[in-house]
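Take this structure first; my questions come after.
As you look at this complex, bear in mind that one protein chain is not there, while each of the others sits in place.
The block that comes next holds subunit A.
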Amino acid sequence: MLNKPVFLDIFFSLLFKFELLNNLMPFSMEDMLFYDRMQFAFTITFHYLFPQLTMGLSLIIVYFKWKFLRTQLQSYNDAAKFWMRIFALNFAMGVVTGIPMEFQFGTNWAKFSELTGGIIGQTLAMEGMFSFFLESSFLGLFLFGEKLLGHKLHFLTGFLVFLGSWASGFLIIATHSWMQHPVGYEILSNGKFVLNNFGALFSNPWLLPSYLHNQLASMVTASFVIAAVGAFYILNKKHHSFGKLFVKTGVLFGLISSVLVAFPTGDWAAKNVVEYQPVTFAAMEGLFETQHGGAEIVLIGQPNVMEKKLDNKLAVPNILSFLTYKKWDATVKGLNEFNPEVYPTNIPGLYYAYHIMVGLGTLFIGIMAMAGVQLWRKKLYSSKWILWSLLFLLPFPYIANTTGWYTAELGRQPWLVYNLLRTSDGISPTVSSGNTLFTLLGFIGLYLLLGMLFLILVGKIINKGPLTSNT
């Protein structure tokens, strides 16, 4: 995902050749930048595996609890309690892997923090003060307070946890939006960014489309996870009634969110890229040359940056022009129109990330639509092939969410603050690459352990299944 050897290459170099390390110049800025980026990329990729489930899942748990209050059917409450156990585990993982994210702004990106802290510090501090305190105060009550509080208050604590996690997402994406499309700032003579309009941080045109797109993508993950667990129960002939409930709920939420994540929110988000980061858009779509009189949309192909073309291209004419400008013959700018200085640093990575996200998103709509039809025909629970598909699709929303974020982040390169502050100018000046590699390896080891423990425990909860209460 970077213009240096990708992640596994580090391992292989370390294991077999030590070539990468031998080539390092001591104190070389480029290597410092490389390891700082690697560490942030690795830790945030791992971290976001958890919030993307908990944000969506909290809404679905609140839905189960609400259905229980409405219908008084115990199975809804049991379903809520079952998913709360999975939520709690994911939430804990999200918290422990989230603290390093906040620390790393200072530890690895000190210059960036110093220059922009007066602005992005606002939204990040607000996240701590508003959403973390809200979540942490009510999570305990939500997880352990059902008997103590009664069902109505318990529903309320669940709702507050949901609110806290979505507020957290909002403030993070407000921060992200400022980096993508800086607003409400001025730059002092010493290079510092200072805020001159607080409201602009929240009326940023980048914010709302990104936020909705992201939250719906989180809903997609949660829906597919619920549907997959339901399919697992039905196919496994265990917890059959819960299996049906989970598949049905997953398909309903999944169908709605899969459609909305593409249209209109994904479309809005892309329009922002077209308008504010046209060079990124060209790289995402693999357009090396400007296409006059209607641009084709590339379905498959490998970017060949050396020869400035796509290898093995499969494309449909004029669609891109229509999707972008609602005109079949509109001109779409290619990379050739821009100065290579501002090209995204990893064009193939950006292109693949974007195409994987879009491809998977299309697949999700297709499978959820078919499942929806089967549900309507009351044949869903006996459609083995749909159930198997739902089960096997479990990891793919995670991949789509991750590649979606890679699209946004690789697309912003080579900038930290778009067009204003280069990534290479944001790293900590005194932290050597040797120290960063040390901590990166530490994080890899620790997170591998965490990941294994997580899978064992989540597997245990799913295998045990929901408990049916007698009350």
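Basically, a contact is a pair of C-beta atoms (placed from the backbone, for glycine too) under 8 Å apart; a residue touches a chain by one contact, two chains touch by 3 or more; residues count from 1.
Operating definition for what follows: contacts and distances are computed from a predicted model.
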{"item": "Protein name, per the UniProt record, of whichever chain is missing from view (\"Protocatechuate 3,4-dioxygenase subunit beta\", \"histidine kinase\", \"Tripartite tricarboxylate transporter substrate binding protein BugD\" or \"Cytochrome d ubiquinol oxidase subunit II\")", "value": "\"Cytochrome d ubiquinol oxidase subunit II\""}
{"item": "Touch with the omitted chain, as defined above, among A:Q52, A:S75 or A:Q122", "value": "A:Q122"}
{"item": "Residue, one of A:T107, A:T331, A:T345 or A:S383, that touches the chain absent here", "value": "A:T107"}
{"item": "For subunit A, the residues touching the chain missing from this view", "value": "85, 88-89, 92, 95-97, 99-100, 102-103, 105-108, 110-111, 113-122, 124-130, 132-134, 136-141, 143-145, 148-149, 188, 192, 194-196, 198, 428-432, 435, 438-439, 442, 446, 450, 453, 457, 460"}
